[in-house]
Each structure stands twice: as C-alpha cells, then as structure tokens.
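Only a single protein chain was left out; the remaining protein chains are all shown in position.
In order of appearance the chains are A and B, and numbering begins at 1 in each one.
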Amino acid sequence: MANAPILEMRGITKRFPGVVALSDVSMTVTRGEIHAICGENGAGKSTLMKVLSGVYPYGTYEGEIIYEGEEVRFSDTKQSESAGIAIIHQELALIPQLSITENLFLGNEISRFGTIDWVASQKRARELLDLVGLHEDPDALIRTLGVGKQQLVEIAKALHKDVKLLILDEPTAALNEAESQHLLDLLTGFKASGMTAILISHKLNEVQRVADSITIIRDGKTVETLDVTAGGVDEDRIIRGMVGRSLESRFPQRTPRIGETFFEVRNWTVQHPVDPDRLVCKDESFYVRRGEIVGFAGLMGAGRTELAMSVFGRSYGTYLGGEIIKDGRPIQITNVHEAIENGMGYVSEDRKTLGLNLLDTVKRATVSARLEKISRAGVVDELKEYQIAEEYRQALRIKANSVDEGVSKLSGGNQQKVVLAKWMFTDPELLILDEPTRGIDVGAKYEIYNIINQLAAQGKGIVLISSELPELLGMSDRIYTIFEGQITNVLPAEQADPESLMVSMTSTRRTRQAA
Amino acid sequence: MSKFSDGMRTLTGGRGLSQYSMIIALVAIILVFEIWTGGYTLDPTNVINMVQQYSYILILAIGMVMLIIAGHIDLSVGSVAAFVGIVVAQSMAVWHLPAGLAMLLGLVVGALVGAWQGFWVAYVRVPAFIVTLAGQLIFRGANQVVGNSTAVPTPDSYNWIGNGFLPDFGPDFGYSNPTLILGLVVIAALIWKEVHDRRKRVRMGASPQPVWVSVVRLVLLCGITIFATFLFATGRVGTSFPIVGIIAGVLILVYSFVTSSTVFGRHIYAVGGNASAAVLSGVKSRGVNFLLMMNMSILAAVAGMVFVGNAQASGPFDGTGWELDAIAAVFVGGAAIFGGVGTVAGSIIGAFVMAFLANGLSLLGLDASWVSIIRGLVLLAAVAFDVYNKTQGRPSIIGLLLGGFRRKKPNITEEAIQAQPQGLEKPSGDQVDKVPLS
Partner (left out) sequence: MSRERRGTARDLPDPSAGYTLRDMVSGFGGRLRDGELGSLPVVVGLVVIAVLFQALNPRFLAPGNLVNLTLQAAPLGVIALGVVVVLLVAQIDLSVGSVSGLASAVVGVAAMRLQWPLLVGIAAAIAAGAAIGAFYGFLLTRFGVPSFLITLAGLLGFLGVQLVLLGPSGSINIPFSNPLVQFANTWFLPPWAAYVIAGVAAMGVLGAGLARRRRRLRAQLPAEHPSVSIVKAVLLLGVLCLAVWYLSLDRGTAVMPVLFLLLVVAISYLLRRTRWGRSVFAVGGNPDAARRAGLPVTRTLVTAFMICSAFAALGGVLQAARLGSATTLTGSADTNLNAIAAAIIGGTSLFGGRGGAWSAVLGVLVISAISSGLTLLNLDSSVRYMVTGAVLLLAVIVDSLSRRSRASRGRA
C-alpha cells in the first residue's frame, strides 16, 4: 500500500429486475499495478466493469467510485473515456472494412482545418503499432487481421486516447498461446511505464504470472483480495477462492441406471466459421451411455457450445472431420433435420435468440421442432397440438394462463421449460442441454434438474453443458473438461471436485487420469 | 369488465384491438366514400365493378403477406403479372391456344419466373427487394418485347375469368339465383364453422367461449354476408356474383388454411419470427424462402390473367404500381415490417381497404397525382402504425428511440443475455448465482 490508489470502488450494488448482480462489491486498485479480477462465469466481473466505465450510468447502481481521489459519476462511456479509463470489451469495436489507421482514430481523427491529416495519422499509427508491437502495414484492413492482432489494434486505439486505466475483459479468450504471451508481455511493459490495468481473465496461469493483486468475486460479492507480490498465491489458491462455496443439497437425488454406450463422437474437428486459422474443436472424442448424464465443463469461449452445435446437424462452423456413431453404426448428419430424425435434441444456450420464436404461443412453440408427429399430409392436427402442449404444460408445471399464451410473456424459467418441452416432444435419445439453467431462479432450477433426471431415468442420454461447477458436480455421472477446443480430461463425478475440474478447464494439465 | 375484454379478445381472434382497428378503418373508408359519392359506393353496379377491377389486389395480397411474414418482399408483382398477361394473350392470338391451355401456360410462366427470383433470394441470398426491383424492370421489358408495346386483345372464351358471372338459372325472383345460393352456402358454412370450433374447443378441454361472443360474431358475419349477397344479387340484369370473386374466394380459403393449419404454414412463421431458431428446430429455411417466392409469382400470374380477362386485352402498362397496392394492403392488414406476424385474413381486409380507396378516389374523379400521393401516404401510415404498435409498452421502444435502426441479428450478444433476467417469478434473496453476466 505504498502507492496511492488510483481507483476505489465502494459498496457497489447493481440490481437487474429480480436479480442482484452485484452486492456490496468493493475493490481498490493501486496506481501502476496490474489488478486481476477472477471469478466464475456469471460472478459479476463484467457487470462491475460496466458500472465502472459508465455503460451502466450513475444512478442505476448503488455505491461510490473514487477515481484519482475524487468521486466520479459517469453517465456514459464518453465521460469515463475522457477521464482516462478505457475498456476493451470481448466484442471489439472495430470496423472490419476500414484500415488499421482509420480504425485507430475513429471518432478521434487527427485533422488540420477540418481535413483528416492522413500523413500525421499514419505517423502516429506507426508509433502506436510499435508500442503494441504489431508489425502490420497500417493501411491493412482490419478484416485481414486475426483476432489477436485486432485486439492489439484495440489496445493501440486506447493508448491514443491517453489512457490511465486500461480494462481488459477476457483479452486472451480468443487468442492462441503466442498471441496471449505477447499481449501479457505488453501489459507488463505498460506497467513499467506507469499505466494501471485491470485484467479480467479465466486463464489463471496468466493471471498468476502478470497480476500484482487479484480480487476474487463470487456470486456478486467480493470474496477477497490477494496480494500476489507478497507470494504464496498460486493457481490452486485462486481456484479455492473462486469455487469455495459448499455444495448445498440443491440437486434432487437420483440413482443412475446406466446402460450401454449408444452415442459416440470420434475425432471431431471443426473450423471457426469466419476465421479459417482457428479450430474450435480439435480432434475431440466423447461418448454417451443410455441413462447417463454427461457433464461438459469449460470456461466461456472454450468451445463447448461450438462442439454441441456442430455435432447437432453441423449448425456451427465448418466441419473438417470426425464421425458420429450411433448404436454401433456410423451415421451421416449434415443438417438439423437429420439430427432430429436421428434422435438428437439441442436446447440452446441462448433461448431468446436461438431457442424460441418469441412470437409463438406456448402450444406452437411446444410442437415446433417435430410438427410431423402431429400432422397428416402436411396438415397440423390442432386438437392434438393442444392436448400435447397441455400435457407438457402440466407435466413440466409451466406457469402460463393457457397454452395459447405468448411465450414472450413468460418468465425466463418458464420459457426454458417450454424449450425443454419442445425438445422432449421430439422424443430424442440424446438431449444436449447447453446452460439450461442460466438466468433462472432457484426454484425453477430445481424443477429443471428434476426434469433432467426424469429424462435420464427414461434411458435417454443427456449432455449437460454448464459453467456452474456445482451444477455439473451435482447432476452429472461423468464430466468432460474442455479447454481451448480440446477435451482435456474426463472424470467420474464422484472422483471430481471443483478444484480438479478448474485445473483441467484452465490448462491442458491433468490432475487424475480417469478410466 | 375483464370478462368483457376477454370476450373482445376472443371475438377479434386473440389479437386484441389491432385486428379490430383495420376493420374499423375499412368501415370508416366505406362510410366516408359512401357519403362523399352520394351513396354510389355501395351501389350494386359499383360493387360488382370493384370486385372485377380490383380483385388483383386481393390475389396479390395473399402471396405478399406470406412473403412479408417470412421477412421478404416482392416488388416485381406488377411486372410479372403484366408479363404473364401478355404471354397468355399472345399465345391465344398467335398460336391460337384454347383459353384453358393458355391459362395453364400462364401459371407455368409464373412459376418459372418465381423459381428464377426465388433461386437468387433463397440460395444466393441476394436481398429479395433488390432481386425483385431488377425483376420489375426485366419483366416490364419482357412484357413489351412479347407484346411489341401494344395492347393485345383476348377472346371472349378467355375473358369470362375476368368479367364473367355465375350463370343464372331457375325462376326469376328479381334476384340472381346463383348469388342467393352462394350466399346461403356461405352462411351455412359460417354457422357450421362456429359450431365446429366451439366443439373443438370443448374437446380440447379449453374454456369454451361465452355464448354471446359466438352469437355476436355469427350475427355480424352473417349480416355482412346477407348484405353482400343482396348487393351482388340486385345488380344490372345479367350480372350476378363475378367469377373473379369466386377465384379470389377460393384462393383466400386455401391460403388461409395453408398458413394457419399446415406444417408449411408453421414454417413460414418460424422463419420470419426467428430464422436462427427455426433452422435449429429443423426447418429448411432456404426451401421455404424459395417456395414463397415462387408462390408469389404464381399468384401474380393469376392476378395478371384475371386482370387481362376483365380488360379484354393485355397492355404494356398493365400492373404498374400493383406491388404498392399489395404491400400497403398487407401492412394495413396488420403484418409486421420485420416479419413473423400477419394473417391472410387481415391482408384481405387490408386489400379491401386499398380497393375501396382506389375505387372511391376514382369515383370522385381525383386525378392520378393525388391518387399517387394518397397511396404513398397510406403505405407510410400503415408501416408507421405497425412501428407505433410495436413501441407500445414493449421494451423495444428504447431500442427504437435510441437508434436501434436495424433489426438485431440473432447472434449471441451481451444485450440479449442481459435482457434475460427480467420477470423472474419469485425474487428471493438467494439469487446472486444466476446473474447471467460473466
């Protein structure tokens, strides 16, 4: 505490309708340090940074922010920017069709007499690119650059604005090893020249390497702040802070009855849809047995959703190789329709944009993935539709006035139940659930867990993708861990614990080898 | 009070006032012109004329609403109709094809044109409005090439589809007998449907509607039918219900059924409502788009052929501006500019609004310039009404006012995820761990 703090956030509380995202969070960032914020997905890290940068303006949160010794009340990002706070989001704010130079000065052009001075811009661009160590022609278009280089351009852009506090939100999530390395070196270099940085990262090895102090947030509350420079902080220590909650009995009891292996994916390799240099699935293999709940653990951007969607009718990325074996026979699935025909179902991660047509009523949504089942000669039997929807509404206890109610009027948990009903109606043998309980309150969660257990008890294979380790540990029979598009480990649930999973989720390091 | 408004909602097909408002608009327009023209608007001769002259709007609106539900549009319908019309006329004038065969040829040409445009829209993913904008010019030119830029007359054996009437028979009561019979059939059908629907709802175990709702609805619909029947039955001697009315009526029934009760119909709404979710539910969206484009051109062919029959000739300027009539009809009829919402029935009401408007304006002898301005304003007003409706009490108002000028693409954005936690049922203290932000 030799240096004066550049930033103090005190008692920040941020509520969303029905949810408290941050509750009384406090943190202090010392001038000239790299301060990391760690926490599980959904712990509230990004929300905290949005409060700081003015994305959530003053007045929408409680608590105070002291920056450079004064209380600040930003009402938009412009104000925080002019105060010298720059935030680099996970989605970049670059225009792909414009060149590096043009992007660097977008909204901040160097001009003489109202005319953009391209020569001066270029000169400055070169200086900035040198600063971030990007050896590219400043006239190169952004879309010709990889994600890593685009990230560097974003940082250069922040440097041009004379930034005092640089916030990086998961900067290395989409980068490869060398690029991440470069970026971290860069941060260390900036620190040496007096800049303060806040780093949000899931990659704990990186955090441990560059950070001077670490604030751990869990469930919207600050858990602790670790002083790395004092020593004694290693990855395991951070993990303990991140996951250190006890497993309550939030999961219904189940006695698994596991049958034979019926679904297998071998050597699955998929390319990123727009970036041909990136593989989102690298030679992944896994299998599912009847009546088994298989968990997939991985941090955001690890490639869980990408794997699930590409297996489900190649609906993501470019398929490069791998085979799907069902009941001992290899099957060809090239579109979603075939996937459904072959007994697969996929409950998507984002129900509003991928799972539901929000203009539908409950009954129309319920039958929408398998209309053939209730139609003859292409004509939908509305009586059956109604009966089936009603059946699911009662079985899943969907809280809607009637099945004629619009799904947009339902709460998140009930919408999710509709999505579940929709896929249960297709009668899948394998059901992939991608973050099935995200944004859902505790009561509804428990009900959804019950439904999942019932499905497993019926002999269906369940793939459960989740960011919440307790959920995976509480629900699954077997857990695969994914890191950077690779399956790093597989453990029977009884042998797994949060720490060991987190290790395999954040590196290719394995703890215990399972059978 | 709430019971009454519930009844109102069921009366209006579950869509509340928005479906109501276009009926009000239709009635208002009819009344205004009825007064303005000194009672001539609802004169039997005029009504029969109007059906014959403007049936093309009805036919086009059917195809257009399906396209707009799926999130596309077709600006070429007028030119396609004119092109098909001239091909049909020439085939009879030059090759001496019999009328029936010529009509078949017309449908085939329409299907080919639709396949051509559908290919670019569905498989190359060129935006539909620009493909059909080019089509507007191409098929207008093709019309003039085939017809040498002159009008080609069509034989009487063909013209009955445009200006024919149901043949009269039986004793003379002073009314047209076939029209009366048609009216009775329609009334019987309405009653049967109401009873059937009520039974179905009872079998579904749903709360049956209050009886008065059914009665009011039946009385209203039957009243309109009886009124219309007498209008058509009391026209000049030798007139009765026009053939084009039958054609349009059959198309309306068929397509209402297709959009509301078939798998294909569900797929149209799915693609328009959320294309990504539709694909992830196994809908083959490209096929749907292709078929819709093709269907639109076939209906444009029908509209063109009917129009030619009524005019007794196919001319080089047939069909100019038809696309605007059809699009305006669809939006007046309650479809949403961004797709996913709309009904054939609503669009038909919209088409009647446009037809009465055009008819009334021409009865008043307003010149073309004002008609053009008014049609433009109606289109704008209908679109604005949709946007206004959307901004009523929905969260999108902020997005719209703060410059959400473009439809959010269905990708996983932070905003989308943020939008989720609203309206959870039981806000309790222990909720922190489901904050959907990372």
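Just so we're on the same page, a contact is a pair of C-beta atoms (placed from the backbone, for glycine too) under 8 Å apart; a residue touches a chain by one contact, two chains touch by 3 or more.
For clarity, every value in this text was computed on a predicted model and none was experimentally measured.
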Residue of B:L42, B:A93, B:A111 or B:V126 in touch with the missing chain, whole complex considered: B:V126
Listed residues B:A115, B:A134, B:L190 or B:I246, member touching the removed chain: B:A134
Per the touch definition above, residue among A:I66, A:L98 or A:I331 touching the missing chain: A:L98
Touching the absent chain when the full complex is considered, from A:G59, A:P276 or A:G328: A:P276
Chain not shown, touching residues in chain A: 77-78, 81, 89, 91-99, 102, 105-107, 109, 111, 114-116, 118-120, 122-123, 126, 135-137, 139-141, 143-144, 274-277
Those residues of chain B which, in the complete complex, touch the missing chain: 73, 75, 120, 124-127, 129-131, 133-145, 149, 316, 321, 324, 327, 337, 367-377, 379-380, 383-384, 387, 391, 399-401, 403-406
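Rule of thumb we're sticking to: only the chains that are shown with their structure count from here on.
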Centre-of-Cα separation between chain B and chain A, whole angstrom: 44
Residue ranges of chain A in contact with chain B within the complex: 16-21, 23, 40-47, 90-91, 219-221, 300, 312-313, 315, 335-337, 339-340, 346, 348-360, 364, 368-372, 375, 378-380, 382-383, 386-387, 390, 399, 402, 404, 410-414, 422, 437-445, 467-468
Complex contacts: residues of chain B adjacent to chain A: 14, 200, 203-207, 261-266, 269-270, 273-274, 276-284, 340-341, 410-414, 416-428, 430-438
